[in-house]
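Okay, so here's the structure we're looking at.
Removed from the display is one protein chain of the complex; every other protein chain stays in position.
Residue numbering begins at 1 within each chain, and the chains themselves are lettered A and B in the order written.
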Amino acid sequence: MRACWRAHLRRKLCELTVPASADGQPARNPSHWVRSILAGSSMRRKPFPWHILVFLAPAVAIYTLFMIYPLIGSLLLSLQNQGPDGATVFVGLQNYLTLFTSKTWSEPFWNAFWNNVEFFLYHMLIQNPVGLLLALLLASRIRGGWLYRTLIFTPTILSVVIVGFAWRLILNPAWGVSQGILDAVGLGSLNQPWLGLESTALPTLSLISVWQNIGIPMLLFLAALVRIPDELLEAARVDGAGAWTVFWRIQLPLILPTVGIVAVLTFVGNFNAFDLIYATQGALAGPNFASDILGTFFFRTFFGYQLQPGDPYMGATVAGVMLLIILTGVLIYLFAWQRRLQNIQF
Amino acid sequence: MVLSTFNCVCVSPIYILARGFKTEVKEMSKRIGLFLITAILLGFVGSALAQNKVRLTIESWRNDDLKIWQETILPAFMKKYPNIEVVFAPTAPTEYNAVLDTKLKAGTAGDLITCRPFDKSLELFNAKHLVSLNDLPGMNNFSEVARAAWSTDDGKTTFCVPMASVIHGFLYNKAIFRELNLQVPSTEAQFLQVLRRVQQSGRYIPLVMGTKDQWEAATMGYQNIGPTLWRGEVGRKGLIAGTQKYNEGGFLQAFEALAKWRPFLPRGYQALSYPDAQNLFAQGRGAIYPAGSWDIGVFRQMNPKLELGAFKPYTFETARQCVINDHPDIAIGLNAASKNKEAARTFLAWVASAEFAQLYANALPGFFPLANVQYTIADPVAQEFLSWRKQCQTSFRTAYQILSRNANPNNENDLWNASAQVLNGTFTPKQAADYVQTRLASWYGPQKGR
Partner (left out) sequence: MGLMERLSTRSKRTIPRPNWPVTLAIHAALLAYSALALFPVLLVVVNAFKERLAIFSAPYALPNAQTFTLEGFRTLQANANFPAYFLNSIVVTVSALFLIVLVSSMAAFALAEYRFRLNTLIGLYLAIGIMVPIRLGTVGILQLAVELNLVNTLLILILVYTAQGIPLAVFVLSAFMRQLPRDLKDAARIDGASEYRIYWLTLPLVRPAIGSVLAISMIPIWNDLWFPLILAPGERTKTVVLGASVFLGQFVNDYNAVLAALTLAIVPAVLLYFAFSQQLIRGITSGALK
């Protein structure tokens, strides 16, 4: 169908640019050819390719102005601080030094960092394997798979504000919904104020985030699984391989590129996360900063909170460190994982 | 090359995404977009040609009061001054500071700014977002103490018109007290006894409060029963001067007294937020609610049938003189970037008047105007709160003047964290007190090294 499409387009293209000759064949224009060949060989000077500029300019302009320039501005701000008279002075890496060495800054920073790592691990160890499992289930031929796909993907399209608030209501001890569910299965005594205890706040929030975001890894894995030629699977089954062997030996190695992409997307997404914690716990990310991640730490530092005044310089510093962390993770992916992948031919 | 490998590997799954969007959808959305943009342009033109009334906007954190401002207070003003239209546009309390800061930086904040007491507003004044109101007619209706929360450190320039203070205490459900035959407590021993009796009955929550939002633990817990123990102004001024410490004397005892509330809090209180506690008490499921007087208006709205009573913070064996927390809470100032300064000043002068005091005190029971004018309050519970001013000494929240000037650590936020943790049981009172003191001493001159 695509082939017909293109031929049709080709015909249309010819009709637009060249008048048809009497016998219906598109006329050829030899003088045009000769001219262009001569032009190539004798005249070395080519006209300035304005069209390239026109094509590239808008994208590069908007991108530079609204993404790169502010980012550089933020980084520059992190190299400055307020002087004794109130004016801004350049202090080099002093802010970064303060962030890592001063106890009042390094403690909350490392707390946020390790919380973020924990947040990321929950996603890597639960969201991605479960997403893979769901993708495997959907890749098998069952009726109504499209319906399941649609339903399971629904939370992903919801806004985080909604997700956070809805789950907060459900887990709210005053509303009793979670109590009711656990009572129904006889586990009522296990009910805890999950979002209010230091030990369970972050895991609970991680699971809520997993619940919301599992659709994307699921679909990416499904796309990759479906591309595996059936002949491979058929041959394996004929050879007597069980489902686990098929998965472990054939499917998984062939979708490793996707696994890598999902991992790096998860990494970037998690270390950039803010919305869910903010919507559920507020900017203080309680209890006792147990759910504080880098995003909320940055927000609180830069914008302040209640009586706490905002500190734009340290805020920009935190943003700079976040950038460094994310870039490091991505570079590790690009150079380490990619190199390993080149061994796998598909 | 790295990028080309990335191409092959990365592109295959990702760019296979969504082939399906038909051009019809795209065409239609382009058409819709054009229509929408036209509609918006027309809307702007229309509104620009509209009325020549002056429109003032009030920024505030009192989202609970939205209805009352819209239905009672602002209509009274607009009746008097028909050419000025005033809009009350609150933001959630926890977001107010951040959102206001952004709006002020960007020049999009409203004409009238509701001022938080002390440093937060002083910061705004120093950043030239607020103007001096020394010459505003009606400013002399306020005593120096009332103005202190919204003046410069030297007391010479006032930049917000004080609207009201709030008093801390306890609200209780009269019906439950009657049913369980309880007496209103006035000492700590009696208070704990009442709580024990309610708990034994098993039917109601003794003390309705959650710790998830953290601020109630500090504001309606620590700063509620604390002033009696640290002798009010003596303690507070001592902190500022460096002669008193959070982990000694009355301040430490207050954490210990707070810890005694733990067994009587609702099940799962660690995940209960402020509105949850309000809902629980309004539904009649709890006996006692540690309150700020602003809660009176909220409960009247949420459940007019609730039989509300009040008693003042209890006294202790070691501290028999009651001190209440009479905290200057809310004022209103003029945005330096306002385009309607004249109209705004008219409004501010009205706020300083007796008429506003009378209206405000009754429309918002629990907010007690600071103006030296005569006003009467209809709500009996609010009257009860107000009467404590005569029976007890007064002070206000310790962290608000000077002590929270630092970004990190911040004394007020630390008090929140410490109080919530004491109630959660993750800090002992001594640990909480040490936590707050060491962090204050790390940056505040007079406390350094203590």
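Assume a contact is a pair of C-beta atoms (placed from the backbone, for glycine too) under 8 Å apart; a residue touches a chain by one contact, two chains touch by 3 or more.
Computed from a predicted structure; not experimentally measured.
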>> If I consider the whole complex, including the chain that's not displayed, which of A:Phe90, A:Trp110 or A:Tyr148 touches that chain?
In response: A:Tyr148
> Which one touches the absent chain: A:Leu93, A:Leu125 or A:Val161?
Replying inline: A:Val161
> For chain A, which residues reach the chain that was dropped from this view?
Replying inline: 6, 9-10, 13-14, 16-18, 29, 32-33, 36, 49, 51-52, 54-56, 58-60, 62-63, 65-74, 77, 134, 137-138, 140-142, 144-146, 148-163, 165-167, 169-170, 174-177, 180, 211, 219-220, 222-223, 226-227, 230, 233-234, 237, 268, 272, 274-275, 278-279, 295, 298, 302, 312, 315-316, 319-320, 322-323, 326-327, 330
> Which residues does chain B use to touch the chain missing from this display?
Replying inline: 3, 7, 11-12, 14-23, 25-26, 29-30, 32-33, 36-37, 40, 63-64, 66, 89-95, 99, 102-103, 105-108, 273-276, 278-279, 283, 298, 302
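To be clear about the criterion, only the chains that are shown with their structure count from here on.
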>> Need the CA-centroid distance for the pair chain A / chain B, whole Å please.
In response: 38
>> Looking at the complex, which residues from chain A come into contact with chain B?
In response: 104-105, 108, 171-174, 191-198, 220, 223-224, 227, 257-258, 260-261, 281-284, 286-289, 301, 303-311, 314, 334-335, 338, 341-342
> Of all residues in chain B, which touch chain A in the complex?
Replying inline: 2, 5-6, 9-10, 12-14, 16-17, 94, 97-98, 101-102, 116, 119-120, 123, 210-215, 266-272, 276, 279-280, 399-400, 404-413, 416-417, 420-421, 424, 426, 439, 442-443
